[in-house]
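The complex is shown incomplete by one protein chain, all other protein chains being positioned as in the whole.
Think of it as A and B in the order they're written, each chain with its own count starting at 1.
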Amino acid sequence: MKPAPFDYLRAGNLDEALAALAEYGSEARIIAGGQSLLPMLNMRLAKPLVLVDIMSMAGLDQVRREGEMIVVPAGVRQAALLRRPGLASEQPLLAAALPWLGHYQTRARGTVCGSAAHADPSAEIPLCLVALDGEIRLRSRRKRRVLKAAEFFSGMMVTEKADDELIEAVAFPAARPGAGYAFAEVARRHGDFAIVGCAVMVEAGQIHLAVAGVADKPERRSWPRLDGSALDDALNAFAWELDAREDLHASARLRRDLVRTLGRSTIEEAGRCLA
Amino acid sequence: MKAEVISWTGQSVERVEDAALLTGRGRFIDDLGTRPGTLHAAILRSPHAHADILSIETGAAAVLPGVVAIVTGRDLAKLTTPMVAGLKVAAENWPMAVERVRYVGEPIAIAVAQSRYLAEDALDAIEVAYRPLKAVVDPVTSMGEGAPVLHEKAGANLVSDRRFRYGEPEAAFAAARTVSVSIAYPRNTGSPMETFGVIADYDPHEDVYDILANFQGPFSIHTVLARALKVPGNRLRLRMPPESGGSFGVKQGVAPYAVLIGVAARIAGRPVKWIEDRLEHLGAAVAATNRVTTLKAAVSAEGRISALDWDQIEDCGAYPRAPEPATLYRMHGNMTGAYDIRHVAMRNRVVLTNKAPTGLVRGFGGPQVYFALERLMQRIAVELQLDPLDVIRRNLVPAGAFPYRTATGALYDSGNYQAAVEQAVAGRLAALEKRRDEARAAGKRYGIGFAAAVEPSVSNMGYITTVLTAEERRKAGPKNGAQATATVSIDPIGSVSVHVASTPQGQGHRTVLAQVVADIFGLPHREIRVVADLDTGKDAWSIASGNYSSRFAAAVAGAAHLAATRLRDKLALIAADQLKAEPKQIGFAAGAVFAKGNPGKTIPFGRIAALCHWSPALLPDGVDQTIRETAFWTPPQLGAPSESDEINSSLCHGFIFDMAGVEVDPASGRARIDRYVTMHDCGRVLHPGMVEGQIRGGFAQALGATFYEELAYAEDGAFLTGTFADYLLPTATETPDIEILHIETPSPFTPLGAKGVGEGNCMSTPVCLANAIADALGASEINLPLTPAKLAALAAGPEQAQPSTTRATVSVARPGDRSLRGEGEARVAAAPEAIWAMLLDVDTLASIIPGCHGVQKLSDTHFKADVTLGVGPVKGRYKAEIELSDLDEPRAATLTGSVSGALGTGGGSGRVTLTPDSAGGTVIGYAYEAAVGGKVAAIGGRLLDGAAKAIIGQFFAALARRAAPSKPGFFARVFGRRA
Partner (left out) sequence: MPRLSAAIRHRIGFKLNGKPVSVEAEPRLLATDALRHGLGATGTHVGCEHGVCGACTILIDGAPARACLTLAVQLEGREVTTVEGLAPAPDRLSVLQAAFRRHHALQCGFCTAGILISLEAFLREQPKPSEQELREVVGGHLCRCTGYTPIIAAALEAAALLRRQPQVLAAESIDV
């Protein structure tokens, strides 16, 4: 289990990385934390001609605030975001979700943007981006563009990122006053990809529920502040609309059940935070 | 001599092994240096479960940089013979496919190169042409009419069908009520953290294979290997590295690779090293057998069992590889478990299927047997409305009955099952029941489970011959016993060394042997040096040598005790001579030899011990030498099977009683182990810390078997759990602490009174937890692994209906059917006739097939293409074939496609319909069913659905774009929907 040959570029700055992407397109892969890419290289599922390492670049490893957005550049490791002082009040959903992301050891290496780029349908970072209506900032040599998370993720490990683009940063909206947040997940084992993950934002008049692990990308629905059987019915409709996956680890039925039950308990928890 | 005053033995001393392991100085096979010029091997493996090999094109691979040799099955067949099997079946056991592949992962070719990287590059360049055959993975289906036959010479997949009868089972069943259970026990494996490794060299002048492998025995396999390599045993020198990273039985399975790498070294003319990777290991190393069991009990109204009727269908995978069908027969003597049941009927069938061959895995037959037996005990209680613990109590072998001969021939050495059970439940059961009642009162699903099991250890080398009829056995000659060996030697300054053939794999043999031998000589245990890396060219060994069947404490430590005792007794004669005392007065303690009752008569141990080296003339009469003593020990109780098939399959029989409280969350299907108590009687405990370690480790593996682990196959034989992301081992967050209890009834049959303990919880824990869950959920039929989906399904009621406002979901696939289905449609601004023409046009196809590098037309409706397919970064190059059939021009056609490449194979077919719409355009509808096999299926299970959907969607989107390129936006909406 050893990778096929590739050239390795240690990009000193963004322009160098973008130039390599412009030259090699789909034959180049960005490597940041490597937690998703390296297994694929080792198994020879992926055989790029060129790896572009962006982790030696200056200035990409600091989380910053831009107004109401928490901006996480490409070099920020998951552990660094989790350790950000005040994260629990700045964005409680991230503080709740990040400990579920893989393990201590993988969070120390894996980057936040790398997880977004990988677009695993069960992953926590894409889920939080979709739940919060966050944005993905893409850059190529030609241009910069910003996509809403819901636009960016288009399928199982498929995104709208073009071959010559890289994710410069992702941005999560900070907690809004008067909003409550909650996260919950069921996995086979702690640290595994979620069978179902639920991320909720509740505001005075609205519930937003995003669900991972069920469809081939994270999906969000918004409702007015329903409760009782009306909420059950809304969750049931959502569960069926997601066209749940059936795989080794869980049945479609269990996934739908968890959208109903875990979805509801997570919404209630977010509501309590609000109260 | 009388039993020694034991001082070190029985203490939890720190292990001598640990300091090196903790500081990175372990010497595992891949940590050892190799001879300069050693080459590295990588193995090409079958993506098909069943296929004829039409050709293997190695030319391109052979000329790659650094590549020295490519070895195929035909090359192998020229230099070796098939491996001998335990069953007399006309199935050739080649360690690498010669003409046909019979399971996914079967070796096809070996690339030998200057590095593993280069060897893997060579694998990518080997092209194999296959003719796929129908595969069968279910053992019951495999026995049936119409199942594809794996080995044509054998004639059928059912390769052994034996019936046994002990006592009067028919009469017992006629006179009592019958309770029965049906079990489908899944495939799982021990999955040691270190994979297989082999470093082989061949000397053409002496015709000697020198092979270093992290093999674990049994060394009866050495004879199989020597025969396969066509050399006498003394020309196969098999060596084991000092350390081995766990085995749990599995490293018996390195044996076929010793042949493969040995032959690769012979062909390459240089030493060759191969370290198995995890994908290879999970897919093709060693699996425990999956087994279909129907077990019936004849039982009285009080729950007393008079007879059992076993029907076991054992699935050994694609080849009946030695020592199979040992998994099925290891338990033969103790098929009545902990119970006094005098009448037994049994039918044992062995079936081959298109799955990897099976072999030793911790528990070895016990998990399969006790899952059925202890589920049956619980069902008896439920059906007769009895207390489950009372049913167990009523049937236990009486405390005064030992040694106890079972109906099927085992001689249970010692025990007091009643005392063990009562000690375990005392106080604890009442507390557990209270917790259960409180949980249930709060609306929780909480249950209590029990399991009692007899844990056999020290296998009788003759038990496997129970698969033969008495007449066949007479012809073959009797096989029996369990030779253990140990050597104790004294050097010229009187320090003591011990050599054993026990091939430890983490159990701490060196520490325990030092304790045992130190006690004999009255030395500190740290002064005894133990070497446990075995060399069959130099060391004392026999066919029973090795690390399996929990034989260390009972047999190997016992043999070391005997060797040391013999040497000590001779030293006592020397000391008596020197001290002018009676031999029986001589004592050994604190590094000195002395005459008891005479404090003036003391000599340092080293002085006496070294005498034989320096002054052999001073040896008294009757003492030959005291330099080295090798003890061979085999217990007389292990005879060959009797004429009526009774067999004492193991020497020792420990006892386990487990009790668990488990809560199931019906919403998530997760089970939480609230309490777990495990009571053991393993005879005399030689090292309490290690015994506890064995129990905890066995429990954790059993936890995996219960909830997480299955080597899963699709119905077409595709292997689905090739990584640790799909074959799930329990981690620290899943593994609870447990309460461990002991009683000691020393074995009268072993030198130290010890019995095995390493495998018991793999036998008792899965069924104890399943019984608790059955109790919690009121479930009658339970099969492992108990995944969240299974538990939720057992707990849940009917599902909340789909609202009519959402679109209909297509029916879900059958369980076990993991093929991909989907459908979709595309609207195109072109007439059906135009689309039709495009589907049959080479140039159009070349432009719309995703990732196409060119299409070749074989006929009007048959095309070949070279494509790059992928999703996200996962990309591979494939050869594709596309055929159109059932043509209904211009309305519909069936498209059948197949792809094959280094990442695996895929195939599927779909019906395409072209319906004119009102605007002069066409609605292209498609529905497909596809299956993916090989590497991608094994390691990328989660990806497949999405990949198939994306690629098929891309094809039709491209068709739509091509059909009406001038109107983007209007037609480009492609709806994909999967079933």
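Note that a contact is a pair of C-beta atoms (placed from the backbone, for glycine too) under 8 Å apart; a residue touches a chain by one contact, two chains touch by 3 or more.
Note that the structure is a prediction, hence the values are computed from the model and not measured.
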* Structure fact -> Of B:Asp665, B:Glu692 or B:Glu799, the residue that touches the missing chain is B:Glu692
* Return the single residue from B:Glu106, B:Asp138, B:Asp201 or B:Asp277 that touches the missing chain. => B:Asp277
* Asked: Which residue among B:Ala441, B:Ala617, B:Ala732 or B:Ala919 touches the omitted chain?
  -> B:Ala732
* Chain not shown, touching residues in chain A -> 1-12, 16, 31, 34-35, 38-39, 41-43, 51, 53, 55, 77, 79, 99, 102-106, 108-109, 189-191
* Asked: Please identify, in ascending order, the residues of chain B that touch the omitted chain?
  -> 12, 14-15, 17-19, 21-26, 28, 30-31, 117, 190-195, 243-246, 248, 275, 277-278, 505-508, 526, 689-690, 692-693, 695-701, 723-725, 729, 731-733, 735, 737-738
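By our rule, only the chains that are shown with their structure count from here on.
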* CA centre of chain A versus CA centre of chain B: separation in Å? -> 37
* Structure fact -> Touching chain A in the complex, chain B uses residues 116-117, 120-121, 124, 277-279, 667-670, 708, 712, 720-721, 723, 725-726, 728, 730-731, 733-734, 787-789, 792-793, 796, 799-803, 805-807, 809, 812-813, 818, 871-876, 902-903, 935-936, 939-943, 945-947, 949-950, 977-978
* Which part of chain A faces chain B closely enough to touch in the complex? -> 1-5, 29, 37, 39-40, 43-48, 118-122, 155-158, 186, 188-193, 195, 216, 232-233, 236-237, 240-241, 243, 245-254, 256-258, 260-262
